[in-house]
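The other protein chains are all here in position, but one chain of the complex has been omitted.
Right after this comes chain A.
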Amino acid sequence: MISVRQLKKKLGAQEVLRGVDLEIATGETCAIMGRSGCGKSVLLKHFVGLFKPTSGTVWVDGEDITPLPERKLGAIRKKVGMLFQSGALFDSMNVEENIAFPLREAGLRNPKEIRDRVAEALEMVDLAGEQKKMPENLSGGMRKRVGLARTIVGRPACILYDEPTTGLDPIASDSINHLIRRLQKRLSVTSVVVTHDMKTAFHTADRIAFLHEGRIYFHGLPADLRASQDEAIVNFIEGRSGESS
């Protein structure tokens, strides 16, 4: 579904991605892990063309999206939904309008159908009945879940989750983990889950990619990651900074 080859990205003077190679098969869930600031969000944004690579190519659904101009990316973006790390809700709209936005853009006009789809999406993220609230009146975790509802409501074939469970309480994150799993099983959605959260990664992912120093340092089964003896990986999994007091 998504295939990245020798992706390099410079932002300002900083070389954030230094040659990423990654294959994500249709229907699988791939978790991308890595330290804060290592470029996970930047990598994810390349998958829908929000960033243009400095060099290298990104293939989505058999098409090289790197040379496509902004207006031609619309078709890809209908297939690939993205949950932003910050939620990125439209703050001029209430929860219901936010979630209805992709439906309206897709040409849906029937108010009852829109209302039902919005309610259904809210139900999935455990926020039933919050339709009329404005984004500014939501907690961080609620915002993220509304963002998730907005991402899944259009039923994309592929969903990119940027830290879906960061900032959520353990129960809410568990239900999001199940939701990601459920979407994959029932609708065979291809998912990419960027996360720091071991639980999310091991619960949802078929394979895990570990981003380190601008490259994919490890890509394989969760069990192999756990069994790895590599220092960078072990330190990351066990949360050791290498400092002693």
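FYI, a contact is a pair of C-beta atoms (placed from the backbone, for glycine too) under 8 Å apart; a residue touches a chain by one contact, two chains touch by 3 or more; residues count from 1.
Definition applied: contacts and distances are computed from a predicted model.
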Notebook entry, point to check: Hey, which one's the missing chain according to UniProt: "N-methylglutamate synthase subunit B", "C-type cytochrome", "ABC transporter permease" or "FAD/NAD(P)-binding oxidoreductase"?
Noted result: "ABC transporter permease"
Checklist line | Absent-chain contact - pick from A:53, A:102 or A:214 | finding: A:102
Checklist line | Listed residues A:84, A:161, A:210 or A:236, member touching the removed chain | finding: A:84
Item checked: Of A:5, A:18, A:45 or A:215, the one touching the omitted chain in the full complex -> A:45
Notebook entry, point to check: In the whole complex, what residues of chain A lie against the chain that is missing from view?
Noted result: 45, 48-50, 70-71, 73-75, 77-78, 81-82, 84-86, 88-91, 101-102, 105, 154
